[in-house]
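The complex appears here minus one protein chain, its other protein chains still in place.
Chain nomenclature is as follows: A and B, assigned in order of appearance, with residue numbering initiated at 1 for each chain independently.
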Amino acid sequence: MIAFLIKRLMHAVLVMFVISIISFAIQDNLGDPLREMTGQAVSEAQREVMRDEMGLNDPFITQYLRFAGNALQGDLGNSYFYKQPATEVILKHLPATLELVMASSLIIILLSAPIGVFAAIRPRNWLSRLFMGTSIIGISVPVFLTAIVLIQLFAIGVTVDWFPSDTTWGSVLNGMLSTDGGMPSYGRGELVHVAGTWSSGFFTADGLWHLVLPAISLASIMLPLFIRLIRAEMMEVLQSDYIKFARAKGIGLKRIYFLHALKNTMLPVITVGGVQIGTMVAYTILTETVFQWPGMGLMFLEAITRSDIPLIVAYLMMVGVIFVITNTLVDLIYGLVNPTVKLAGKPA
Amino acid sequence: MALLEVNNLDVRFAMRGGEVRALRDVSFTLERGERLGIVGESGAGKSVAAFTILNLIAKPGYIAGGEIKFDGEVLNTLKPKAMQSIRGNRISMIFQDPMMTLNPVLTIGEQMIECLKAHRRISRKDARAIALHKLNQVFIPSPEKRLDQYPHELSGGMRQRIIIAIALLLDPDIIVADEPTTALDVTIQAEIMELLLLLCEKHNVGLILITHDLGVVSQVTQRTLVMYAGRVIEQGPTREIINDAQHPYTQGLINALPQMATPGSRLNQIRGSMPTLTKIPAGCAFNPRCDFAANICLEKVPAFAHSGNCKVACHMVDAMVAGERWTPIITDANGNGATPTDNHRTEVNT
Partner (left out) sequence: MSQSNTQSSNAPVTPKTSSIVVPGRWQRFRESYLVYSFKRDWMAQACLLVFIAMVLGAFLAPWIAPADPYDLASIDIMNSELPPAWMAGGDPAFLLGTDAQGRDLLSTILYGTRVSLLIGFGAVILQALLGVTFGLLAGYLGGRIDAFLMRMADIQLSFSTLMVAIVVGAIIKATFGGAAFSDYALILLILIIGLAEWPQYARTVRASVLAEKNKEYVDAARVMGFRSRRIMFRHILPNTLSPIFVISTVQIANAIISEAALSFLGLGMPETQPSLGSLIKSGFDYLQSGSWWITLIPGGVLIVLVLVINLLGDWLRDVMNPRLYKG
């Protein structure tokens, strides 16, 4: 276990190092702290002097080490736009993104396993075919389009008048297919302050209501992916000899499906899930843009438009940290579930 | 009444191109404690026969005809729950590859205890005790430790022993062993077969041993079935079949053994190869490869002829038993030697 953690730590350090170099390079080349601190009236010569004083003309290595040192203490400079420490700005926006991601992940976990297993056990059932059919569409629709469609359907509302509205059956069908909208599609709603910079939307009905459409949008790509993955893996696992042997032993089908088969199915799913975390972060940027959800992704995008370099750098570093932590967690979980992986260094 | 009776079993697979008949008119019996071998090339239908007994044939396979009777009860029409209570309990099965047979993410103990708990009301402690007892019976060293280990931590031979132990957990009446030693080293093979023989004799457990290895069959079984292209073509006491095979195919199999070849000369092969189940020749399925085929072999499926203690499905043997003459020549309608067609004799130029 210790060896595993140490290895992961070294890997984490390597990744963070790479990210920090990139971030610093961006900062060095694009960022200009002087811009924020001086007005037009300061002459070029004075700027040079100030640059020297601030150490902006020092060699690359020195500047990088300074940057890294500051970063480790949580100091990433001040945001040009917010005029506040970049770290603070990010931490203020972090909870929103975290809550969104948590809600989506909940949806994905709770739905993908049962549906995937069902579709694997009864592949010819009409329900299975329906799920698989919609999942192909789900994968093909980019996350921001799903968000837009959801907004149109549930926030704005759609009135359908395909059928003649002067007949009862026509108007009933029209009514069934139309939606009223009314769901919130902007922002987070009412928030409750929990601790530090964390204001949560989980504790108010309004907050939760605001969470629904964005969470569904974010889950809309990953859910079909996992359903298909679980179904495919499960179907392959069900063909293996050990399943046949379990049946030959007279073990009940339920146990075979949900213990013998599922445990083996989950292994590659966990691996793929770990890789998808990166994609999830990218998708949060898209989702937050559509719903104007005040999270890290929206902040990042705005920072790009405003060329707010410190915030861009802060975002990259934060994303790096998140990746490293989640990847380590995923590997840990995988090692615990899969007995053939020697986590604890037990001799065979 | 025999413990296990298989009568006229007909198993088919509904494939896209049509139906494939994997087993045709297969019949055999097994007495209590008897050891039967089923021999044949790959694709002859041996494994299908084994799986069918426990009704484990997966779609698109299905039982198209015939019946299987176990201890008086008809098995193939049994409800799933009832069938489940027979599997592992009164009839057990052993598969070919011990690495693939055990679930890699569950401990040995878990896989043994669940078997016991599936069929009896028993506490985990008691189940564990029985498991230990069985592990001792198959001569596994330090069985306590093994229960908490995972399959990948054990060697192939040990895994197969554990599988045998699992098969014996509930003191079954019959064990069906589908090529239990094919995936093992030669030295381990002998050990495992000896163990199986010992246990079956000691506990009076019936054994259906499916293999392509005539050596193993002669060592362990009392009676043998030879299968070809989905049919049983010869049945009888193992001694007699090995020493005095009657069917040309069985003779070919025995002649093909390395021990039967003269040193320095080529091994005796049966020319041609077994037909795929979708392209089985008319009449006797073996006729393209048979040196003794006559016209009737191209037309009629042979019925069983009784020769000594054996039953042989061969027209020639039938004729010999009846004392008639037999000309192993294929002629066309005019009595001339017929030219080879796809249906029968195919030359193999080597």
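Just so we're on the same page, a residue touches a chain if its C-beta (ideal position, glycine included) is under 8 Å from a C-beta of that chain, and two chains touch if they have at least 3 such contacts.
The model shown is predicted, which means the values in this text are computed figures rather than measured ones.
Touch with the chain that is not drawn comes from one residue among A:Ala68, A:Ile121, A:Val141 or A:Val337, which is A:Val141.
Taking the complete complex into account, A:Leu301 is the one of A:Ile21, A:Leu111, A:Leu301 or A:Val321 that touches the chain left out.
Considering the full assembly, A:Val149 is the residue among A:Val149, A:Ile270 or A:Val321 that touches the omitted chain. One of A:Ala86, A:Ala119, A:Leu229 or A:Leu316 touches the chain omitted from the figure, and that residue is A:Leu316. Against the chain not displayed here, chain A makes contact via residues 15, 18, 26, 29-30, 136-137, 139-145, 148-149, 151-152, 156, 275-283, 285-286, 289-290, 300-301, 304-305, 307, 309, 312, 316, 319, 323, 327.
Please note the rule applied: only the chains that are shown with their structure count from here on.
The touching residues of chain B, when paired with chain A in their complex, are 54, 56, 84-89, 92-93, 95-97, 100-107, 114-115, 118-119, 150, 152-153, 163, 166. Residues 240-242, 244-252, 255, 259-260, 263-264, 267, 337-340, 348 of chain A touch chain B in their complex.
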